[in-house]
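Of the protein chains in this complex, all but one are displayed in their positions.
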């Protein structure tokens, strides 16, 4: 059950509400986000919901049978949007494309990508500076200095930044230079990191775990939301299966189902979702028509020379072609 | 290596070819299909391919490094099409929709579906009369009598039939009443059935195994082709994964990759691919934009009363909406 | 619900039983096996089971909530054993070892293996003559002639034969030369083959599907049992997962759970279960302590020269070591 609280609620109202909940033996968690205040309750027994709904200061009350609550569409039927400022908005079916290299490598590389994105009318650039790598001996990214460089160049061009954060200790120092924090697949159930991001006012792009279920992804989003941060993007990036013909199995079903089950925007990551450059475009288009609200695509001026993930990275020309096709699809869908 | 033989090749030519192959210690399989004649060879050592190419009666020779040969696009770069007669053709990107109930139930049901399909301009109807069921106590279909009923009605209306064949013993008796034989996921590696269908002149829609790899699907297609039947449709119907939120994981990656690796048409089965009625439309559209050449969709006048698979079956209205969206997508893609 | 019928039941008894079931709107299937007669019923509504239990000629009645019925331990709590004649018995925890090559290759090979088995006191030899192969161009076995050779040698030595049957058309001709029919993983849901084997009086070793669930395996066994053949061995042979370090993931959990859920003997196939020669022994022992009633192990006089599966095949020395360890474990378990 979600109780939506008016911002006019006074202390007396809170007291009465909590007393009522206690009397009904209903456990509750008070959640205050950037936007609203809620009480999340998990009642053990059925009761007349109007007892709560009629209290002063209560805007509305919804039963939510899903195990996840605040991120469920059972409670909020409208679609949530994420406003990044400067007219950059991620909203329902607008299909925001975010693109950039797997790893930030140099000033020259950042500039080349950023200028290309501007030429395409794209306003969000991805790029990793802290890289999770299976081997401790692999390149692990340029770190905070790389982020500052990335941020410096993009800010002047009006481009927003999405980059991966790997640990609690880095959230605060990264925050001034980041527009969207990305939580990677390996950290999808790093609950301490989710808690930390929940207490910040920076949007979070949350990737599904390597073999995470759809419900686990939504529960992880619930961690962030219930700590106070409503600005969450759900990201499908492919799951691990038995099939050796590609890197991951992009779960197109998950796109459609996440849109049904949650009010949060759903973003596709086709680059990791198939892992093969020549097929990234097809998967991006498929995600769009299945309901995705955006996609995050790996591009690089010279994929063959990329520090990481070159085999799944588009060059500028390939991305332009894809972008054009997406525009045609958008038109078709407006009909 | 595939050697493509001219239909002008005389006995002397065959003798010389086989003698040459033997001299080079190259094992070979002679394949005669409805359309052409080939020699499939698996050479153990490299040799000068022109030795073969220059022989009289040899149209062309191609190296094929894939483990599957005749179905590989390494050999045949153009796309294969399936002509069902009466102007019903399944060809590249034309996105043939095939629709109908999971199980054939009655004359009334067949007529209702067939008339609806005609009203939609759709010329291929699916319907099962032999049903593979996990439990021996479940409904197993109306059998051959059901097929004759199905065929009788559709023939008069100009509608082609696709239906599942489960065993070798039934292929001959079913053939007169069938336009496309469907091989189900559980029989995807029933090699005797594949051999039997390879020696018939009826198109085969071959489903991927429940957790079959893409390569296994293409090898199974190779069984059919190498026995003489070129008329094969590859069908992606979802794979089995850990995710409990839906029935199968529709493998959108496989659509794109099958189109790359083979010249055969690729058909999507979104109904089994997600197993949830409200999402079937999205998956169908995704399959189209990812490159599929058609889709086979479960529909029923009253899905709630279907003998089987009702939860993943569209009603006529839902299907009409989907069909309309597909037409819009086709237009967008023509640009 | 399983109704167990006395062999003294007369026609009047049958009439009364079926009339009673019909009156109670209970659907039923009459099953007569080599051993007993049963009625399998799937009641739609609860009723007083004593109404049936008190009928003359009814030995006992059991509710079975499992989706599989005759193979369920909810009905039969004692363990089923398979008597192959000549004092060769597969029974609870006796851990029958069956061993032999993947493929029957020659008289010399059969004799070498059979003599080795005799020296080890092992009485069941495996060997394939019809081989399911992913590629149509691979070696597909010596066929019926190979089987006759295999049978001829083993019969004189008092060794029983287990071999794979791939299609209905071959069951009758193979039967005189076979002691146990093996159904391979790819045919685990070939329902026509299961039906055919259900109507024969030859034991069946039924392998789990490549990614078949435990319930599906038991349902497939139900097919065989409900057609009249009680002599079934359930075989765990590894499932397909994401892990690339070995061939299949041997499901040790399944061994323990199959023993709980069914009264049928459970056999391990460690050779396919891990696919790596040096680990086959460990997996065999693990299967034993987890509850398996036997194991089927690939051995060959010269694994490096085996026609197929050499990488997972033990030589005679390796098998002897394993056999000795198994004997020690058996002693430990008798304490």
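Note that the chains take the letters A, B and C in the order they are written out, and that residue 1 is the start of every chain.
The working rule: a contact is a pair of C-beta atoms (placed from the backbone, for glycine too) under 8 Å apart; a residue touches a chain by one contact, two chains touch by 3 or more.
Treat the numbers as computed from the prediction; the structure is a model and nothing was measured.
Trainee: Can you say which of C:36, C:213 or C:320 touches the chain missing from this structure?
Mentor: Checking each option in C:36, C:213 or C:320, the one touching the absent chain turns out to be C:213.
Trainee: In the full complex, which of A:12, A:29 or A:199 touches the chain missing from this view?
Mentor: Spelled out, the listed residue whose C-beta touches the missing chain is A:29.
Trainee: Determine which one of A:17, A:166, A:306 or A:322 touches the chain that has been left out.
Mentor: A:166
Trainee: What is the set of subunit A residues that contact the non-displayed chain in the whole complex?
Mentor: 29, 40, 42, 67-69, 132-137, 166-169, 186-187, 189-193, 209-212, 215-216, 219, 222-223, 226-227, 240
Trainee: Residues of subunit B in contact with the chain that isn't shown?
Mentor: The missing chain touches subunit B at positions 211, 240-242, 244.
Trainee: Quickly run down the residues of subunit C that touch the omitted chain.
Mentor: Within subunit C, the residues touching the omitted chain are 211, 213-215, 239, 241-246, 249-257, 260, 273-274, 276, 278-279, 282-283, 285-291, 328-329, 331-333, 335.
To be clear about the criterion, only the chains that are shown with their structure count from here on.
Trainee: Taking each chain's centre as the mean of its C-alpha atoms, which one lies nearest the mean of all protein C-alpha atoms here?
Mentor: Closest chain centre to the overall C-alpha centroid: B.
Trainee: Report the chain whose mean Cα position is at the greatest distance from that of subunit C.
Mentor: Computed centres place A farthest from subunit C.
Trainee: Just how far, in Å, is the C-alpha centre of subunit C from the one of subunit B?
Mentor: Taking the average C-alpha coordinate of subunit B and of subunit C, the gap between them is 33 Å.
Trainee: If you average the CA atoms of subunit A and of subunit B, how many Å lie between those two points?
Mentor: 38
Trainee: Between subunit A and subunit C, what distance separates the C-alpha centroids? Give it in angstrom.
Mentor: Roughly 50 Å separates the two chain centres.
Trainee: Quick check on subunit B: which residues sit in contact with 2+ other chains?
Mentor: 211, 215
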